[in-house]
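One chain of protein is taken out of this complex; the other chains stay put.
Showing chain A:
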Amino acid sequence: MFFIKELTHTILMHPSYFGPRMLEIIEAKLHSDVQGTCTGQYGFIIAVLEIIDVGPGIVLPGNGQAEFKTRYKAIVFKPFKGEVLDGVVTNVLRAGFFVEVGPLRCFVSQQLVHPDMRFDANAAVPSFSSQDQVIEKDTKVRLKVVGTRVDQTEIFAIATIKEDHLGVID
């Protein structure tokens, strides 16, 4: 699920950046620092929307660097159990297949694939296939998250396509 969330990030500025363009530099640094990262607590930080407050910029005694405690608003993406997501298949194995939902990696076990769909190793590309559907690399699928594993810097999800309205989408 996507959220707009207020977050903070601490930026250290070398004195050589102190000057008229300092705010631009802070903004750029914030973007490059946080966008695309993942925290276990809030999920993936997709995009920084706006900077609410750069902060006072306190010069640290001893080395002259300034510390900015920046508050900003960002779009974050955190998967939840039961959530339905759309993704792209990246790898098909006998035991199931991997799907990428943006930054999130999911695994769909063969037990959570409809029994009609069988693993087909004959094909040049490994795939799960039934009469009218094929799941292979780069197929788009809709899936439902069954469980998530949240680590400090990574989120991994288990998903199913064995329910109504899930599976291959066009």
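The rule we apply is simple: contacts are C-beta pairs under 8 Å (C-beta built on N, C-alpha and C of every residue); 3 or more make two chains touch, one makes a residue touch a chain; residues count from 1.
The definition used in the following text is that contacts and distances are computed from a predicted model.
Hidden from the displayed complex is a chain whose UniProt protein name, among "RNA polymerase II subunit A C-terminal domain phosphatase", "Putative tRNA (cytidine(32)/guanosine(34)-2'-O)-methyltransferase", "Response regulatory domain-containing protein" or "ATPase GET3", is "RNA polymerase II subunit A C-terminal domain phosphatase". Looking at A:I25, A:I75, A:V88 or A:V146, the residue that reaches the missing chain in the full complex is A:V146. Considering the full assembly, A:L112 is the residue among A:L112, A:I135 or A:L166 that touches the omitted chain.
As for the chain not pictured, it touches chain A at residues 81, 91, 93-96, 98, 107, 109-112, 118-119, 121-122, 124-126, 145-149, 156, 158.
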